[in-house]
Every structure is written in C-alpha cells, then in structure tokens.
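This view holds just a subset of the chains, kept in their places.
Chains: A, B and C, in written order; residue numbering restarts at 1 for each.
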Amino acid sequence: AIERAKILAEPGVFGVFTMFKLRPDWDKAPAAEREGAAAELTKLIEEHKNNVLVDVYLTRGLKTQYDYFFRVHAYELDKAQTFMRAFRATTLGRHSDVAETQVGITKALNYITKDMSPGLNSGLSSATYTGPAPRYVVSVPIKKDAAWWNMSIDERLALMEEHTAPTLAYLVNVKRKLYHSTGIDDIDFITYFETDDLKAFQNLMISLASVGENKHHVRWGDPTTLGTIHTPEKVVQALAE
Amino acid sequence: AIERAKILAEPGVFGVFTMFKLRPDWDKAPAAEREGAAAELTKLIEEHKNNVLVDVYLTRGLKTQYDYFFRVHAYELDKAQTFMRAFRATTLGRHSDVAETQVGITKALNYITKDMSPGLNSGLSSATYTGPAPRYVVSVPIKKDAAWWNMSIDERLALMEEHTAPTLAYLVNVKRKLYHSTGIDDIDFITYFETDDLKAFQNLMISLASVGENKHHVRWGDPTTLGTIHTPEKVVQALAE
Amino acid sequence: AIERAKILAEPGVFGVFTMFKLRPDWDKAPAAEREGAAAELTKLIEEHKNNVLVDVYLTRGLKTQYDYFFRVHAYELDKAQTFMRAFRATTLGRHSDVAETQVGITKALNYITKDMSPGLNSGLSSATYTGPAPRYVVSVPIKKDAAWWNMSIDERLALMEEHTAPTLAYLVNVKRKLYHSTGIDDIDFITYFETDDLKAFQNLMISLASVGENKHHVRWGDPTTLGTIHTPEKVVQALAE
C-alpha cells in the first residue's frame, strides 16, 4: 500500500483535487442506500490502496459550489483517474456533480533553497506545527501573469523571499503544501493548508496580499476552498444525514 | 445561549452569509409541509442557540439570484457550518439551492482608531442611529487590488479618512457592520447595512464611489444584496405563501 | 390609487425592473390556466393600485434571456417587493424564472439644471415627443468607473453637456427616463426609452458612444433590453398563445 507520510513528502507526485456537489436527488435516494455509502467508499479506498492516497473533506455549509472534495495522490496520474472514475460509479458519486477539478505535481524547491536563500531555507526546514489537530482546510488555486514568468530568476527570488519572510512565523499554526499545475491545468499552482486557527490564517493571507508578488496574480482563489477535516467515512456520514 | 448584543459587538467573531433560491418544486410541496416550515426553522434555531446567532432576510421580489439569506454569527466556524448543514436538511432547506456564500471575521479597527485618527474616531464612536426601525438590509462584498494592499499604512489611512469623513453623517440613518474575508473567501470584506431610508443610503454610496479608495476596488457588489428585515419566522411564512 | 403621470414625473420614486423567462412547463400547463393568466394579472394590479404602478413589456422573439419584463414604480420599495412576490405566486409567475432584476430611484437633475447649464436645460424642458404612439421599449443598465466618480463636478458637467448637446434633437422621437442605482444594485443607472423609430434610436446611441463620457463606462447594457409595448393584458395573452 501507498505510504502516507512518504507520498505526502516526495516531489514528482500527482495531486488531483475534485470538488463535488450533491444533486437534489440524493435526498430522495432510499435511506438504506445513503447509509451504505460510507462503507462503500471505505471499501473503494481499500481496493485502490496500492495506487492512490485518498483524503475527503466537508465543505457543505461553507461553500456554494460544492459540498465535499477529494484530494488524491498518486505516482501515476492514470491511477488517480481510474480511482476518481470508480468513485463516480458509487452511490454517492452517482448522486453528485463534479464542480471543479484541479491537477498538479509536487516539486523540489525552486527558490528558497539552501543555495539560493540559506537563511529563509533554514527557517522553513526547522519550523514545526504546534497547534491542535487542525479542524480546517483551505485551498487556493493561483495563476501568475506572463510578466512574472518572464522575470529573471533573481527578480523572482527576491519576490519569493518577500513572500516567505513574513510568513515563516505562521508555520506554527498553519500546515502548507504546494502543487505545480502550469500546462496541465488552467492554473499555475494549487495551494493547500490545514489549520485550527482561521483568524491567524486570515492574517497570513493579508500578509501575502501585501507583498509585490501579489501584483502578478491573475487568479488568486475563485474559488477559495474552505472546509472541515474528517475521515472519509465521517464526511460521507455527514452528507448522508 | 449566545448573547445577541455581545456577539454582534465583539472582534474575532465569524460571520457566514448564505443566500438561497427556492427551487420550482417548493411550489409543489404539500401545503402542510410548507406551513410547518416556519416552526421547523424556529425549532432549529432554538436547538443551536448556544452555538450560533441566526438572522434571516427576505430578498424575493428584489433580487434575481436568491429569495432569502441567512447571516449566522459564531465564535467557531465549524458551529456555523453545522447549523447551515442542519438547515439544509429542513423542509425549506431541501427545497432551496445555495446561490452565494460569504465568510468573514470581525476585527478591531485598523485605521480610524484613537491613535491614528482621533477626530474621526470620536465621530465614529459617538454616532447614534436615530431613524425608525430599519426595514431594509444591504450587503456589499468588496475586494481591493494588489496595489491597495501594497500601499503603506499611511497611504491607506489617508484614503480611509477620505472614506470616513463624508460618511459619518449617515450614521444617523444607516447601521453598519464590517467583516474581513481575505484568504478564507474570494473577497476581502463583507459589508452589512440596515436602513429605513434607501435614498439616503444611495447618496452615501455615491459619496463612497467618489473617493480615491474606490479606484482600488476590483469588486464592489456583484452581487449587491438588497432585502427586507423580518423575524426568521415571518421570512419563512412569506416564502410559504 | 397611484396617479400615473404624477409618479412618473416625481423624484424620489423607486423603479423596479424584473425580467422573466417562461419555463418549458408553461407549455404544458392546462389551456384553461393559461387563458386565465391575463385576467389574473389584471386583478392583481388592481389589488395593488394604491401601492404600485405596473407596466409590462414583451421581449419574447427579440431577447434570449427573457420573454417579458415588469417596470414597477412605488413610493416605498417594500411595496414593490410585495407586489413582485405576489406576481410570482400567480399562474404566469409560477411558470417563469427571474432572469434579471434592477432597482433604481428617480432624482432631480444633477447636471443640466437652470443654474449649471441654462441653454441645454432650456432645450431639455421645451422638447416634445411628436412621434406616433411608441411601439418599442429599450432599457440600458449603465455603470461608470471610479475615475468618473472621482472627477470634479465641473469635469463631469462638461462631459454631460457633450452627452446632451447632440441628443436633444432626438427628443422628438425618443421618450427617456433615468433611475439612479449606485449602491442599491450593481449598476449606477437604469435608462429607459420608448420610441417608434428604432433607426433613429440606433443613431442616437452612436452619438452617445462617440462622446468622452463613454470612455468611463464599465457597463453599457449587458443586457440591453429591447421589446414591444402593450397593455399588461395583451402581453400575457401573447405569452399564453
């Protein structure tokens, strides 16, 4: 089976985010079907455990366009595709519409490396999350303009140092992960965060709005995903109520 | 139970605005079901009274995309999520689609404080609403550009003083409340107003269109919410007619 | 009852424009229901005659997004809301979806007054419509940029004089009415015209495209409403065929 800690730390891993909205007919599905949905998903995840790592999140009550979303990791993208197709054939999948899909790849650091920015790299590597088990997930799709991509590496490094310096302190209460999407999706990056302190997260985002890098964003959210973190089984049970 | 005046005055409180549109099948629901919907909502609000403060407003007849909306306050966002999910399982909720959701947090003043702008702060603090019980609610989601967020505090203060100086006089007939959303939603602010004098409000908004701060808005409404203020029970009765 | 000529000439009056599209199920409603819809609307308008003035227009065959629209005038906005909600509960209303809503307020002149622009004001006040009973209605929602609203009154006056000078001549074959919407809707103005000569109207609009004021438009239509003028009864009969 895929090892969670390993696949979540490696570069070269595919991340597929799929947002789903329940159709009105979910309400009318027989209670027995809805009650079996959680076990059905658990079984499906187990069947695919050598191919994909699966997380599910609850956005119902906080977002308009979707009620829950999947974050699937795989070493090969077609494995993620096969899993998501199989999910769409389950009871829950058949009663849901896809609202949004984002595909990205994890990579090694481009800017804040030991060579290019040793001080900030040291802060980055030594930071530890010390908050409670995070209740909240936030995911922000991002696209930068052609001017950004045409800047020299030194110019971009300076702006990424401005991004990192004021935000290192937040690593005590915000967990972060980055995926690269340019060319395989309509965004440049998928960003993913877990926190138990949304007020701190909101201040973190104001810091990032306030640096020069932000002048190069042509997309920053739209949609910003906000939800709560539970086991896949609990998410489905919440949807089946 | 949550204390209304307290939670509406404190910083660090989550506000969740959810706009709903009735589906055509609401019409066809049995009259008995529709007539029970008001009591069902009242009961639900009572069940959650220790977790959330709930206001409901009627926009049907004035807005295209939604017929009514909720404004829910909570000290913890997951409590607001749980309440909204429970509402969506009620008779009225099951016959409605979510049209728009906005999430924000209340904060202490950033600009017009005793230290930074004592004269205007004094006007702000001493202002009193003297109009009749307000019949109307207006809510305007707002997002500012990267240039705004990159300006120094002094530059932003000057523009917020231009915002405040011509608008203090309206506090006699407009009640206002501000929520901060950057990073947890696709907007920077949710603004909320109650008034009995929409002509005064319309002039207030022209004043705010006419100051330098407005050059930094990339979103100012879209949608502007306009509705009438009633008890939750009365809103549901109006929808059930 | 509301006096038509009076309410259509006064400032401080609310105008609510609501555009409706027939749902496919209108076709399948029993003929008896559809045939009763015109009388049902006439009756409703009569019931609300002390609160609102109601005009209805036919856009089916000329517009995509809607088949007919209401223009309702009231001294209090909540009266207009109540009437529109009541309409939505009628046979025709229940078989229609709202496609667009616009809310505005009439006001006294801001620019072309006796004091500020006496020559053009004189032309404005003395103009008379001499065309046949107008068959056509056009309505154009308009929003101006922050640069416009930040200009001095003198700068804006100069541009509004450029707007008025070439258009006075059209008042012989175009009737016009203006509503102010900034802050209570997502537009700044609702404009309303009646004419029997659309070729003249089209040339009028080219004149207005060709002046400096047009450089400040961030929205000019979208949608431009175009329809034909009939009694409410005739509009509903046309829809019921």
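FYI, a contact is a pair of C-beta atoms (placed from the backbone, for glycine too) under 8 Å apart; a residue touches a chain by one contact, two chains touch by 3 or more.
Because the structure is a prediction, the values reported are computed rather than measured.
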If you could, jot down how many copies the complete complex is built from here, 3 of which are displayed. 5
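Here, only the chains that are shown with their structure count from here on.
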Averaging over Cα atoms per chain, report the distance between chain B and chain C in Å. 29
Chain A to chain C, mean C-alpha position gap in Å, rounds to 47
Once bound in the complex, which stretches of chain B touch chain C? 24, 27, 58, 60-64, 135-136, 138, 140, 198-199, 201-202, 204-206, 208-212, 214-215, 217, 221-224, 226, 228, 238, 241
Which bits of chain C are touching chain B when the two form their complex? 12, 14, 16, 23, 25, 77-78, 80-85, 88-89, 94, 98-101, 103, 105, 146-147, 149-150, 180-186, 188
